[in-house]
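Before anything else, here's the structure in question.
Apart from one protein chain that is not included, each protein chain of the complex appears where it belongs.
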Amino acid sequence: MEIRILFLGELGARFGREHVLESTEVLTVQEVRRRLGDQVEGSAAVLTRPDVRLAVDQTVVPDTALVRPDQEVAVLPIYSGG
Amino acid sequence: MEIRILFLGELGARFGREHVLESTEVLTVQEVRRRLGDQVEGSAAVLTRPDVRLAVDQTVVPDTALVRPDQEVAVLPIYSGG
Amino acid sequence: MAITALLSRDPPRAEAELQAFLNGRTGDGAVVAFVGLARDSAGGGPVTGLHLDHYAGFTERSLETIAADAGGRFPVSDIRVIHRCGDVAPGEVIVFVAVAAPHRRAAFEAADYLMDRLKTEAAFWKREDGPDGSRWIEPTDQDREDLRRWSD
Partner (left out) sequence: MAITALLSRDPPRAEAELQAFLNGRTGDGAVVAFVGLARDSAGGGPVTGLHLDHYAGFTERSLETIAADAGGRFPVSDIRVIHRCGDVAPGEVIVFVAVAAPHRRAAFEAADYLMDRLKTEAAFWKREDGPDGSRWIEPTDQDREDLRRWSD
């Protein structure tokens, strides 16, 4: 099973836009941040920043929220606005 | 010699838009108001109102300003705006 | 800075005016356009048409003065004002105002200011025609209050 990961904006440009996190268990958003930081070289520091928010299946959620293995997680740096 | 008179807006609709005031002398705006009020039936009261302003050759002037016989006087009720 | 203020007997063509105003504009981030339309009702009653009386020459200068004042007051690049006179049917354009500026705050404020001045100080005399007759209009209390927001 895999969690599909999207890095938006500058993070997509720096680390690649699409990633996959292999997982068979339910993870917290906090754990997704940590595992992604381990897996994607150079991303660990930025993934701990509170202004980098995560959306699960298109909804921004707190770090305590849960992520199932079939869900999509988007990593959202601060919006620039339009 | 004659002073050409224009009544704008509602005053034009009520009293007729164009009038002529016969005059050989220089008059004050105050005198133009009075003579017009005498000449144009029913207009005397409205011509004494301070919010009815007079323009001489396209410039709004106070009642003490002078009007020469060859000038144009416009009687301006309060603007509606656009 | 280009400031134009025109009087027109024909309805301003808002879409063509906007297109011309936008064309080739690469230094400004913001264009605000205001389109004033003749409403089909007012004060609870139907309105079948408007007549905007004007004083030729004098009315044009009142528009030019208002536009120039806006250009002097706000950091804007260009201003265009086209105001209708004569007979206006419901739904037709009465006034088109466009303001371009590097930044949006100035464009919004200048357009807002222009309309507040135009609604009270443009030299027009407006008659509303309805099924029960006609009446000549003065600025509303709201119009006067809006204008006071800009007093220095």
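Note that the chains are named A, B and C in the order they appear, and that numbering of residues resets to 1 at the start of each chain.
Here is the rule we use: a contact is a pair of C-beta atoms (placed from the backbone, for glycine too) under 8 Å apart; a residue touches a chain by one contact, two chains touch by 3 or more.
Here the structure is a predicted model, which means the values were calculated and not measured.
Looking at the complete complex, one finds that the omitted chain is in touch with A, C.
In the complete assembly, the contact with the undisplayed chain comes from C:V31, out of C:A5, C:V31 or C:A123.
Contacts to the hidden chain, counted on subunit A, fall at residues 6, 8-10, 12-13, 55, 58, 74, 76-82.
By the touch criterion stated above, the residues of subunit C touching the omitted chain are 14-16, 18-19, 22, 24-41, 90-91, 93, 102-105, 107-108, 111-112, 115, 119, 142, 146.
In this section, only the chains that are shown with their structure count from here on.
Mean C-alpha positions place subunit A and subunit C at a centre distance of 50 Å.
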